[in-house]
Every structure is written in structure tokens, then in C-alpha cells.
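Every protein chain except one is present and positioned as in the full complex.
After this line comes chain A, so read on.
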């Protein structure tokens, strides 16, 4: 590897080395190099470097493309064959429902080959749902009257009005952190910024951390036993 590199370096240095004096005639004065020749040498070198970079880029592109292809192929491999998919889409909804239910029952059974079937069933349900949505256009939808009453609507309007008037875009509201930062800064006792004082901040992460810690501890104890 190292040798190859060295060779490459020699190759690169090739043309200017040929122009320079050979190493044997050390005591001679350096040969005069005309301006044009030197310029040409520099240009060839730049071209070489540029080409190398371009090749490298192309190589990368090729690599990426191949990987992309691999991915798509993998995805396809996961999917069912086209014919089966088409057949599923064409099947009447009632039968699909029945089949989904059957699949669900199979899920509860939980036998060995259930996994493959389960995946199928889920996909099936998904396509089924989409079709149902399209079909029910223009049909009736069920709503609770309690949510839709006129007073509810009025109440919502009134609340929206209040909210836009007090907290709308023109009202120039500040975040609590900005608002209290000066107070915090001037305080003789310096504290963390308000956003860190807020206990609700990052609560989920903290909870997850404590849960993980518990779990980890319990596993440690089990291992010791």
C-alpha cells in the first residue's frame, strides 16, 4: 500500500522531475526553465489533481447509487408479489373484513407461522381502510350532538376572540424566559435560566432516564444473583 502511494507520488511528480536536472549532475548549475514550460507543467499538474477529484466524486456517486438500488430491492423483496397485491386491492371489502378478522383470530392463536400472516393482515387492513374512506364520501358520519350544539360553537368563538385579543399576533407577548432574564441577572443570587427552572421541561426524557436506571439496576442485581 505504502509503496503504491509512493509510486503514485513519483508519477505525479513525473513531468516536473523530467524537466529538472538529473540527480547525478549535482555540482552543475540548475538548468534554466523557460516561463512557458513551467506554466505548462503547473497546468498539467492542476489538471491531474482535478481529474483525480472528479474520479473520486464519481466513485462516491456510483457507490450511493448502488446502495439505493439495494435498498429498493430489499423493500421489494419484503413486499408481496405484484399479482397478489393487485388481487388484494380488487377483492370486495366485506370479504377483506372477514379475512382481517380471521387473521386477527390467528393472531390470538399465536402459532408458529403467525408472524408472516400477521404482516399480511396488517397491510391488508391498511389498504382496506383507505378504500373505506373513499367509499364513505357523501355518506353519513356519526357525531355527538353535545359537541356540536350552538352554545358550544358560540363558546368556542368567544374563547377564540378572547385568545386572539389577548395573545394574538399583535399583542407583543414575550416568553417567560426572556421576560424574567433581567430579574435573574440583576439578582444577587444567580440562578439557572427560567426555562431550566420550569419543571415540566424535558419531563419525558427524565422519566425515561429514571425508568432505565431502575431497569438497569434490577438487571445488575439479577446478574449478581
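The rule is short, and it goes like this: contacts are C-beta pairs under 8 Å (C-beta built on N, C-alpha and C of every residue); 3 or more make two chains touch, one makes a residue touch a chain; residues count from 1.
Rule of thumb we're sticking to: contacts and distances are computed from a predicted model.
Look at the chain that isn't drawn here: its UniProt entry, checked against "Coatomer subunit gamma", "Tubulin, epsilon 1", "Chromosome transmission fidelity protein 18-like" or "U3 small nucleolar RNA-associated protein 4", names it "U3 small nucleolar RNA-associated protein 4".
Seen across the whole complex, the unshown chain contacts chain A at 151, 154-155, 157-159, 161, 165-167, 170-180, 182, 191, 194-195, 197-200.
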